[in-house]
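A single protein chain has been omitted; all remaining protein chains appear in their positions.
Our next item is chain A:
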Amino acid sequence: MKEIYLDNNATTKVDEAVFEEMRPYFCELYGNPSSMHFFGGQVQQKVDEARKRVAALLGASPDEIIFTACGTESDNAAIRSALEVFPEKRHVITSRVEHPAVLTQCRNLTQKGYRVTEIGVDSEGQLDMAELKAAVDADTAIVSLMYANNETGVIFPIEEAAAIAKAKGVLFHTDAVQAVGKVPINLAASKIDLLSLSGHKLHAPKGIGVLYLRRGTPFRPFMVGGHQEKSRRAGTENAAAIIALGKACELAGQNMAIENTQVKALRDRLQTELMARIPHARINGGAAERLPNTLNIAFEFVEGEAILLLLNELGICASSGSACTSGSLEPSHVLRAMGVPFTCAHGSIRFSLSRYTTAGEIDTVIRELPPIIAHLRQMSPFGREFLKKQ
């Protein structure tokens, strides 16, 4: 059985060209980029090239790129740095629908006596800008808001949010892990101070991330030790992964148009066909601006894990906003924050595509999913009542 992989917001396949680029840096060119000799020097050169490639994708300058281990490290570093730089400021602003890399950290801060404001979202998952405006004050050390939501794909008006923070002299960080490579970002023309990205979401390997730090932004490192990354992130560079990420960013820049035409067209077809074939379904965040690759769809009267496992039997990999798959019992915090009714939230499924997704794969899902939902509804007491009324 060949798998149909539609869980690209969880992680992506490493592009073959990316893999080829990193391959020599394991067994042949394994020097330490910090070494003085030529053997390390050639790795250093390649790391510098990668830095330039990442910077080019973001419209940033290479010295604004700090390589980290992952998106989570970047998120943690950004927020911790702000609190250390401004010890007198005791307030942090984020949103209710952030990735746990930000949300957990912020919730932990409340235990340490910080005030944390979690901005809400509307029923489409869009940020409440009035609430944000009201929340920023002189005590705020940093505003951290995601660029695009991993579950629904909803894109926040991040420049507008950054402008609100900057107007009051507050640092602005965005977790752009899901957005980089899918939507154009130009940091040179932006008010964003700090931005996090993660390699494995854009066809680079797992275990490599970036923290963008605008030139002139005060910063305290999260990891200290050696002088790597201009003393902003100690620890021997993960050279092969950095080189891979550089290549992946270059490719992402070249393929951005494909994400927004080909991938989006497939996503839209999946959405339209499923909505036409399955009654009592709804798109979570469907009315908001969304990433071109993400579809979060809810089916009433059935539960997400059951759908997911039946898809799994057919080799189709998706993800679920249902409580049951995460080990927690409430539906995802994102869907809860959007006020998605429980009747739908339990039966929500996320499909996330990539440039490797084919029309044939989408056809298979369009063919296989409706009978799965019908089968589960037939089994569900609520589904049967509803079918009777039809």
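One rule holds for everything that comes next: a residue touches a chain if its C-beta (ideal position, glycine included) is under 8 Å from a C-beta of that chain, and two chains touch if they have at least 3 such contacts; residues count from 1.
Following the convention adopted for this analysis, contacts and distances are computed from a predicted model.
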Undisplayed chain, where the name is taken from the UniProt record, one of "Indolepyruvate oxidoreductase subunit IorA", "DNA polymerase Y family protein", "Glutamate transport system permease protein" or "Nitrogen fixation protein NifU" = "Nitrogen fixation protein NifU"
Request  = Identify the residue among A:S95, A:S190 or A:S380 that touches the chain left out of the display.
outcome  = A:S380
Note = The one of A:T12, A:T68, A:S81 or A:T117 in touch with the missing chain is A:T117
Task = Touching the hidden chain in the full complex, which residues of chain A are there? Just list them.
result = 110-111, 113, 115, 117, 120, 134, 301-306, 309-310, 313, 322-325, 327-331, 339, 342-343, 346, 378-384
